[in-house]
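All protein chains but one are shown in place.
== chain A ==
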Amino acid sequence: MAYDKFTILKSSAVPMPIENVDTDQIIPARFLKATERKGFGDNLFRDWRYNGDNTPKQDFVLNNPLYTGKILVGGKNFGSGSSREHAAWAIYDYGFRCVVSSFFADIFKGNALNVGILPVTVSPAFLDKIFTAIEADPKAELVVDLPAQTITIAATGEQESFDINSYKKHNLTNGFDDIDYLQAMKGEIQEFASKSMY
């Protein structure tokens, strides 16, 4: 699936200082019944965002007009649970391009990268600084610079580096995906498969 190239993102951010945000919260299972990839953003955080009668829960951050932007900032162990890529689709479809946390669950992190969302892992101390900055000013901007591998709180200039392997970085900055890569090495795979005992 094609996605927008990712280079430098400057945006305000939506804070969600909750630990263990699991993929059942990001998109509950009952919304996984589509056979196409569209419209998942409408049900992002469905049960935290809406009451049973579909009215918005006023105290949930996505329903607070003060907080907007293309960056979601979550607590430790973001994206735990199910392998559903729908969670990443919902986040992308809603309009986020980057998720920041001090710790990501593995499968979610891989899925995010595969759909064009940049997961940025920062130290717990820097995560606190981001939450503090947004608390002080809901429009506080973060600058996520993928080529430089840095994230900066614009107002204070506080900055931290983040890790990403050069293969994935190259893919994201160019809008490439793994399928392109694998298709280009089918011969090598065919030969490998011919020696497989299974």
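In the analysis below, a residue touches a chain if its C-beta (ideal position, glycine included) is under 8 Å from a C-beta of that chain, and two chains touch if they have at least 3 such contacts; residues count from 1.
Assume contacts and distances are computed from a predicted model.
As stated in its UniProt record, the chain not included in the shown complex is "3-isopropylmalate dehydratase large subunit", which appears among "Dihydroxyacetone kinase", "3-isopropylmalate dehydratase large subunit", "Intermembrane phospholipid transport system permease protein MlaE" or "Arginine ABC transporter ATP-binding protein". Although one chain is not displayed, chain A still touches it through residues 1, 17-20, 22, 24-25, 28-30, 32-37, 47, 52, 75-77, 80-86, 88, 103-107, 110-111, 114-115, 165-168, 177-179, 181-183, 185-186, 188-189, 192-193, 196-198.
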